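A single protein chain has been removed from this complex, and every other one stays in its place.
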Amino acid sequence: MEWLIWLIPLLPFVGFLLNVFVIRHERPAGLVASGLVAASFVVAVTAIAMLAGLPEEERRIISVGWEWINAGDLRVPFGIMLDPLSAVMVLLVTGVGALIHFYSIGYMHGDARVVRYFAYLNLFVTMMLFLVMGNNMLILFLGWEGVGLCSFLLIGHWFERKSAAAAAVKAFVVNRIGDAAFILAMLAIYANFGTLNFYEVTVAGEVQPGFLERVPEIIGQSFGPSWQPIALATGISFLLLIGATGKSAQFPLFVWLPDAMAGPTPVSALIHAATMVTGGVYMMTRTEALFAASPATQTWVLWVGALTALIAGTAAIAQWDIKRVLAYSTVSQLGFMVAACGMGAYVAAIFHLLTHGIFKALLFLGSGSVIHGTHDTQDMRKMGGLRTAMPTTYWTYLVGAGALAGIVPLAGFWSKDEILAHALSHNHWPQLIILFLTSLLTAFYMGRQVALVFFGTQRDTHYHAHESGRVMTVPLIVLAVGAVIGGAINLPWGHWLTDWLHPVLHEEAGSFNPVLALIATAGAVGMSYLGWWLYTSNAAKVKVGGKDPAYRYTGDIWDGLEEAWYVDRLYERVIVQPFRGLGDFLARVFDPQGIDGLVLGIGRFFGWAGAQVRELQSGYVRTYALVFTAGVVLVLSFMLIFTR
Amino acid sequence: MDLILFLITAAVALIGAIAMLVSRNAVHSALFLLLNFAAIAVLFLLLQSPFLFAIQLTVYAGAIMVLFLFVVMLLGAEQVEDTPDRIAWQRPLAVALGVGLLGVAVLAALRYAPGIPPGGAAAATFGDPAELGRLLFTRYLLPFQVTGIILLIAVVGVVVLNQYGRSKAALKPPPGD
Amino acid sequence: MVPTSYYILLSAALFTIGVLGVLIRRNAIVVFMAVELMLNAANLALVAYARERLSIDGQVLVFFVITVAAAEVAVGLALLVAIFRTKRTTDVDEVSTLRG
Partner (left out) sequence: MESFPILSLVLWLPTLGALALLAVPRDNAELARRIALMVAVLTLLASLALPLGYAPAAAASDGSLALQFVERVPWLPMLGASYSLGIDGVSLWLVMLTTFLLPIVILSTWDSVHKEVRNFQILMLLLATAMIGVFVAMDLLLFYIFWEFTLIPMTLLIGIWGGSNRVFAARKFFLYTFSGSVLMLLAIIGLYVLNREALAAAQPGYPGTLDISAIAANLRSGVFRLDPAMERLLFGAFFLAFAIKVPLWPFHTWLPDAHVEAPTAGSVILAGVLLKLGSYGMIRFNLTLFPEAARWAAPAIAVLAVIGIIYGAIVAFAQTDMKKLVAYSSVSHMGFIVLGIFALNRAGVSGAILQSINHGLSTGALFLIVGVLYERRHTRELAAYGGIWKVMPVYGGITLLVALSSAGLPGLNGFVGEYTIMQGAFLAPELGWPFLGFAVFGVVLAAVYLLRLYQTVFMGELDNPENQGLQDLNRRELVTLAALCVPIVALGLYPAFALGPMQASVADVVNGLANTVAGRIDLLP
């Protein structure tokens, strides 16, 4: 039984190895990659069925492969586990992952490096599975950095484009900043608990404790200078939060995600919407005990999430690129999940994570279908009226947009409502208002996007729009079905997900507030209509390369929104350029002239001294004799004086 | 008696040495040095060293001084010091050092040589050339042999040096001639 | 008898004159002569001590000194002649190619 869960990550890994070392052609590459991820999904379902068969308290399968690090004070096993929380993540990763693999067969057809693409995609799934199945922080981190690597590779898949290369590096580096904090958090966890395991595990006959079970031990402990002690739990959880802001694209580290859209669209769907970016949320949910021990950090988490949701939501309404709208929308929705974590509503966060994973994948794949059908057009100003040319895409996209906007009874409504209801019932008023405003913005920009892409008339007629092939539309339909019924897993009346996660999170189902639901639904419908109406009635004013109709009302603020409040530019000025300057100064001035100057100066001093002493060698024999005689007199005098 | 003889000879030796030092003509220097050597030879006799007296006269006063004179005259180098001295600053220093050296030497001499040589029976046979000869061929045999080798090497060296110089000179005629 | 110290004093004086010769004179041949003078001064001291101690070894030493001096003069003068061939002078100050 235990060995079975190893198959889940290893099957995609086999696909990776095959695609790297064996397969050289497009067709087998796509089939092997998709088939193995699908197989992994099947294994996962089997394993979860077995898991469900266990009594509730025992639903945790841990399997240790070998001792990974054994360096005296530091011992970490290489082990994976499957528990209810991992299980839902595994289902999302392998399920959506398999669909996106299939979709890629169509989308990437004819690409020059398609075999490599599938290899990366397989590696990504492997790493994502390690992330969600790791039984200790270090394995989680292995997956964490591994998915970052795959993100780098896939964003940079078309590395000939300078922007893609730059975006790939930017994504990796910004993530690394969060990862550094993550590393520090792991160091602190190990230093204080003596283990990185989440739960107790037996390695080679020796019982190693799990730190999540020992969190109460550090409550009340603090570190730092005596005049400003910091609670240990706050320190650790805050570092984890920074780690999560990197991976889950939260303020202030969200800047990499919009640029990451330079990668192929299925990649955006899988990595930059459905799975990888949710890694931070998963991690915070997993280490929920640590966050619970620190109210200070919880407040930070809540504010980070809410502010990110708002900032990204405002940025999303002003984008022209079909994928950048979705990218900022993703950042915004991740903000919802992080805010839910900050409120302690972890089930709601995971619920929203799952539904968002489905409908955002649907939206990205739909946009991919649009891009594919319009011959690599991404600017929405060049689109319009596509609903006739691409009916399947249109309908499925509409479902996704509705789910995102929170229209009853689509999946997004239920999960978003659960977060808002939790905020209301726990009196997080400022955050509730921010999140509510954001959800209105969400409805507005989705209305705007649907109007711009599918309604009106085609503004740029240089291409002939066509519907995508079956291999691409079938995944769309499957996901659309998911987006419709996905909310059913945690309806206010059934709360099946809450029960399933109970062994891990120990949460009770939240209360359903009909008034709030009604207001939210009305707002969503109203704002969607507003967005749709504004951009269908003003469709004539949308010109290729022109300004947005809303620019008339908002003025230059709109430009600010389009640039996401200039955060990127701020970093460029405040961090990147000074860093380059410092590097240049150290490398061209300080190192060669300062440090090496000192070293060479010592050498030069001896050279100079030698030149001076050389002058004494006049070449006159008589001068040498004179010095010699002086020496003789000196030595003789010495002997006369000091010897008896 | 001995003392008077010593004083006269010593005065002659000193005069010869000083004159050698101050003569501007190298031939004169050589001749004054000859005088000095002869005086020293007499002193050797006074010190009961007849054998050394003999070789001092033959080797030094005879062979070596002749060689000197010969070279001086061969090269025509009687008066090379007419040009101004380039390191004239060294002369007062040299004199001062000379005085210092003399002082040190005198002090040393006074400290380590206070005694009057014991006369008597032993003194009678002291300095016998036969005794010296026996020593040379017994206890000092090895140094004696080495001396022979050194002389041989000197001869070879001189020949080689002149060979070398001649071939060079043949290749490049001296300027001015 | 004449005290040994008289001889030693004379030897010291002669040696000093020799040193001065080396330091002051520029004619290489005269410098050579000064060196010979110093050797003789040393010989004188050796013989004087030998006489004082009634040990003939001092005289043997002088014998060796004289022999080696002869060799030295021969080689030295040959060198001088060789140098003279190229430099056309016996001024020691002219031979200063070892300047640093």
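Chains: A, B and C, in written order; residue numbering restarts at 1 for each.
Quick note on the criterion: contacts are C-beta pairs under 8 Å (C-beta built on N, C-alpha and C of every residue); 3 or more make two chains touch, one makes a residue touch a chain.
Since the model is a prediction, treat every value here as computed from it, not as a measurement.
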Where the missing chain makes contact, among the chains that are shown: A
Option from A:P55, A:G72, A:G205 or A:P514 whose C-beta touches the chain left out: A:G72
Residue touching the undisplayed chain, where the options are A:L31, A:L149, A:A296 or A:V474: A:L149
Selected residue (touches chain absent from view) among A:V169, A:L424 or A:A630: A:V169
Residue among A:G555, A:G583 or A:G610 touching the omitted chain: A:G583
Chain A residues touching the omitted chain (full complex): 66-74, 78, 116, 138, 141-142, 144-146, 149, 152, 156, 159-162, 164-166, 168-169, 172-173, 176-177, 179-181, 183-184, 186-188, 190-191, 223, 579-580, 582-584, 586-588, 591-592, 595-596, 599, 603
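Assume only the chains that are shown with their structure count from here on.
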Neighbouring chains shared between chain B and chain C, ordered by label: A
From chain B, the most remote chain by mean C-alpha position: A
Computed distance of Cα centres, chain C from chain B, in Å: 5
Rounded Å distance, chain A centre to chain B centre (Cα mean): 100
Whole-Å gap separating chain A and chain C, where each centre is the average of the chain's CA atoms: 95
Two or more partner chains touched - positions in chain C: 19, 23-24, 26, 93
Residue list for chain B, restricted to those that touch at least two other chains: 86-87, 90, 94, 97, 101, 105, 108
Interface residues, chain C side, partner chain A - complex: 19, 22-24, 26, 92-93, 95-100
Residues of chain A defined as touching chain B within the complex: 618, 620, 622-623, 626, 629-630, 632-633, 636-637, 640
Touching residues on chain A, where the partner in the complex is chain C: 613-622, 625-626, 629
